[in-house]
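Every protein chain but one is kept in place in this view of the complex.
Now for subunit A:
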Amino acid sequence: MAYDKFNILKTSAVPLPIENVDTDQIIPARFLKATERKGFGDNLFRDWRYNPDNTPKEDFALNNPKYSGKILVGGKNFGSGSSREHAAWAVYDYGFRCVVSSFFADIFKNNCLNIGVLPVQVSPEFLENIFAAIEADPETLLEVNLPEQTITLTTTGEQEHFDINDYKKENMLNGFDDIDYLLNIKENIREFALNAPL
């Protein structure tokens, strides 16, 4: 089942300069009761974004009108904790198509790749520069170029290369899906299963 294709994304970004942002913050467990994938963006960072009486916390980046864009920039070890894909869904549903950090937790990163959100890992120094640039000018544009595997801070031209394996890159560029791939080798799987004791 295809998802959005990703090629080049040039947009402003929302900064979240906090380390170890865990998936319980991205989407608290009490919002995991849905049986369909919709509406998770409303509860993205719910408890950092809203007071208990549901009024917005004005100092939180998502509530600050000066920040916008399709890229979320987070501190080191972004997405740690639970395997809930709901966290990636919430990021996507809110409108982000790319998350930038100096380090990602494994499962969150996989979940993002599986739904068409591009995780871009940069050096700690470059991450600091991005945060500084956005702080100086919230309209700073970042350009993420998937074919070239580069991320550029357009104000200074500073650029870094990022890693993604060829298979996932193809999937992201074309909106391909792992399950379609696997269904095409189902006979190999069936043969393998014959020798896999239960």
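Everything that follows uses one rule, which is that a residue touches a chain if its C-beta (ideal position, glycine included) is under 8 Å from a C-beta of that chain, and two chains touch if they have at least 3 such contacts; residues count from 1.
Everything that follows uses one rule, which is that contacts and distances are computed from a predicted model.
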Undisplayed chain, where the name is taken from the UniProt record, one of "Peptide/nickel transport system permease protein", "3-isopropylmalate dehydratase large subunit", "Potassium-transporting ATPase KdpC subunit" or "2Fe-2S iron-sulfur cluster-binding protein": "3-isopropylmalate dehydratase large subunit"
One chain isn't shown here. Among A:65, A:157 or A:197, which residue touches it? A:197
Which of these touches the unseen chain: A:103, A:126 or A:162? A:103
Determine and list the subunit A residues touching the chain excluded from the picture. 1, 17-20, 22, 24-25, 28-30, 32-37, 47, 52, 75-77, 80-86, 88, 103-107, 110-111, 114-115, 165-168, 178-179, 181-183, 185-186, 188-189, 192-193, 196-198
